[in-house]
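Right after this comes subunit A.
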Amino acid sequence: MKKMLAILLVLALAMGALVGCGGGETNGNGEETPEATTIGFLYIGPITDGGYNQAQHEGTMAVKDHFGDAVNILYAENVAEDIQAVKTNAINMIDNGASIVIATSFGHMDGMEELANEYPDVTFLHFSGYKMNDTNFGNYFGAMEEPRFLSGIVAGMTTETNKLGYIAAYPYTEVLIGINSFYLGAKSVNPDVTMNVVYINSWGDAALEQAAAESLLAQGCDVLTQHADTSAAQTTAETAGKWAIGYNIDNSAVAPGSFLTAPVWHHDAYLVPVVERIIAGEYTPESYYGTMADGYIGLAPMTDLVSAEAKAKVEEVQAQIMAGTYPIFVGPLNDNTGKEVVPAGSAMTERGDIWSMDYVLEGITAIQ
Partner candidate 1 sequence: MNWISISKREDLPKNREGVIRAAAVVLSIVCAGIVIWILGYNPIQVFPSMVTGALGSEIRLQQTILKAIPLIVTSLGILVAFKMKFWNIGGEGQILMGALAASYIALNVDGLPKPVMLLLMAIAAMVAGGIWAFIPAFFKAKMGVNETIFTLMLNYIAIKYVTYLQYGPWKAPESKGFPKVANFEQNAIMPELFGIHIGWIIALVCVVVVYIFINHTKKGFEITVVGESRETARYAGMNISSIIIIAMLISGGLCGLTGMIQASAVEKTLSVNLSAGYGFTAIITAWLSRLSAIAVLFVCIAFAILLQGGTYIQISMQIPASVADMIQGIILFFVLGSEFFLQYRVNLPLWNQKVKEVA
Partner candidate 2 sequence: MGQPLKAIEMKGISKAFGSVKANEDVELTVYNGEVHALLGENGAGKSTLVNMLSGIYHQDSGTVRVNGNEVRFSSPKDSIAIGIGMIHQHFKLVDVLTAKENILLGRSSGLFRNSKQLTKEIRAISDRYGLDVDPDKKVYNMSVGEKQTLEIIKVLYRGARILILDEPTAVLTPQEIKRLFRIIRNMKEQGCAVVIITHKLNEVMEISDRITVLRRGRTIGTVDTDKVQVGSLIEMMVGKKVDLAIRKEPPAQPMRPLLEVDNLHVVGHDRKSALADISFTLHEGEILGVAGVAGSGQKEICETIAGLTKAEKGRIFFDGDNIIGKTPREIIRLGIRMGFIPEDRLGMGLVGSMDIVHNLILKDYQNQPGIFLKRGPCAEKATAIVRRLDINTPNIYYPVKKLSGGNIQKVLLGREIDSDPRVLITAYPVRGLDIGASYKIYDLLNEQKSRGAGVLFIGEDLDVLMDLCDRIMVFCVGRVSGIVDPSKVTKEEIGLMMTGGKEDAAHELDQHQ
């Protein structure tokens, strides 16, 4: 015990000496401009994942570019989806002056809820969750079913085997919406198309995503897409000489041989105005749901691998969706057990209805 105390003492002294040396300099980048607003971002993965987190961070950087010295950005990568990890990172950010904390993965929700109660002076924004309060905790997301549907059209008009492959994270509502809207997009231009889904039970894991992609290719799928964080599906499809539709960001440079297009996020379209409102003291918590018309989401430019015919079709439908005249979930629709979920003659357009989806549609085979 004495020994341990001694070692602690030595450690403290050694570091204390360094404190002495370094005392005159600024500590980190948090204190350079006292007026600046500090914003902390929590990411579930590394910002260089070529997908989800990279898209989030591009939004973050756009915020920095827009506000310049008026904001300081802090971010933490690889924040696990448990309260422990969320809170320790967020509290360290608040300790470093953050007055806005933005968490970007669904599983960060409960931690954010607790933080919102504990730190009433800090504004918390949560991407993809449903919890909020009246004072300092809001959420935001986007109608990803719109660009998903468009990318489905591209897939449906590109496939030769009429079999599509979908690598999915979890059988969670957000993911199911994406699966179904993509499939409906394909089906709208190619009635013979079927689709196989593989769940990897992780938001992002390049190895799992690659294994799932290989398995789908082996099942005869020739156009792959994914609801997972990395670009593994596109690179795997490229190696196999097949096509792939990405997600989150434009990955045409990563897999030029397979990449067709991708439904993408433009996080800055929401973050810039909302941060502006928060700084101005004009923010009240909301549940934002951005659309293509808002510019919050969209379809990445289609590459040369996409036929002119498909491009024309996509542009036609896109204009209608943005005009609000093209509902995506139009009856009759059955789930893959044969149960009717949207009756003939009606369409599912309410956000609440769409966000209670707990099935995949007829024609889709899902492997858990």
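We take it that contacts are C-beta pairs under 8 Å (C-beta built on N, C-alpha and C of every residue); 3 or more make two chains touch, one makes a residue touch a chain; residues count from 1.
Criterion applied: all candidates are chains of the complex that A comes from, given by their letters.
Because the structure is a prediction, the values reported are computed rather than measured.
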Selected partner (touches subunit A in the complex), from 1 or 2: 1
Interfacial residue positions of subunit A with respect to candidate 1 in the complex: 1, 3-8, 10-12, 14-16, 18-19, 21-23, 25, 27-30, 40, 74-78, 80-85, 87-89, 91-96, 106-107, 110, 170-176, 201, 355-356, 358
